[in-house]
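Every protein chain except one is present and positioned as in the full complex.
And now, subunit A:
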Amino acid sequence: MVYQKQEPKKKKAIKPYHRIKAHANPASDYNFYYPTGPESYDWTKNYPQQAMNEKKVEIADVGCGYGGLLISLSSLFPERLSVGMELRDKVVQYVEERIDKLREKHVGQFQNISVIRTNAMKYLPNYFEKGQLQKIFFLFPDPHFKKATHKRRIISPTLLSEYAYILAPGAYAYFISDVEELYLWMFEHFKNHPLFEQVERDIAENDSCIPLIVNSTEEGRKVNRIDGKKWFAVFRRITDPSKKDLTFKNYTLTSPKEIDSTTTTTTSTATITEVESK
């Protein structure tokens, strides 16, 4: 397969070479490889130039899609290893190819990102040890609008316990969606889980990952093209639910930024700038 560098039309860049389905059923049994446990997985395949006996993956993008966030994370955290996890095999092939091309073109760079084909709802504990991750991202997950398919949603009370298992205490979980109903679903589930609390507003607004989750993915750019709105939040993994601040006032972050009457003093100063990932 010859990679076509010139793109006469942007929308045709992907489709002729990677015919990709929009949906995959996470409850099915797929015939892909997954390790029996974290100690048996060979990470050198994903990071050939990294010393994997000393380093561990710290950042996971669950449902990474076409890998836009991964590529941005590569330069934002050059010393940390990030991995994307995606269920659709053709999307994984595309991202692998994309990373390989970038590594060829920029020698020595993009060695800290990789992608794995797996079902994250089932097999995250097979890849990561307890408390291994520092950041986990859920960007524009499948809304599964029908009530009958809500059990396939990536955020649920029982799955949040597994995410809390692989996240270190103090680690952050990010999620964003262009579907308000799905955002509210995820927000309520994170808020109600005993091991997660929303971070303070100023921390979230100044987090260096926020511009990336808003603008660096194909899904995010698609929403920009159609003048859509995005909702996102950041939660912290805690260890003691009894220390949770019950008086904490939860808030909602949007892009474009919403004018909130209770925070008029900060409206003019807090501006999220777009970051071009190319």
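The working rule: a contact is a pair of C-beta atoms (placed from the backbone, for glycine too) under 8 Å apart; a residue touches a chain by one contact, two chains touch by 3 or more; residues count from 1.
Note that in this section contacts and distances are computed from a predicted model.
Peer 1: From the names "Brix domain-containing protein", "RBR-type E3 ubiquitin transferase", "tRNA (guanine-N(7)-)-methyltransferase non-catalytic subunit wdr4" or "ubiquitinyl hydrolase 1", which one matches the UniProt record for the unseen chain?
Peer 2: Protein name of the absent chain (UniProt record): "tRNA (guanine-N(7)-)-methyltransferase non-catalytic subunit wdr4".
Peer 1: Using the touch definition from the top, which of A:Arg117, A:His193 or A:Arg236 touches the missing chain?
Peer 2: In the full complex, the listed residue that touches the missing chain is A:His193.
Peer 1: Taking the entire complex into account, which one of A:Lys45, A:His106 or A:Lys222 touches the absent chain?
Peer 2: A:Lys222
Peer 1: Decide which residue listed in A:Val95, A:Leu139 or A:Val179 touches the omitted chain of the complex.
Peer 2: Selected residue, touching the omitted chain: A:Val179.
Peer 1: Even though one chain is hidden, which residues of subunit A still touch it in the full complex?
Peer 2: 11, 14-15, 19-22, 26-27, 29, 31, 36-38, 65, 121-123, 125-126, 130, 146-148, 150-151, 156-162, 164-165, 178-181, 184, 193-195, 218, 222, 225-229, 241
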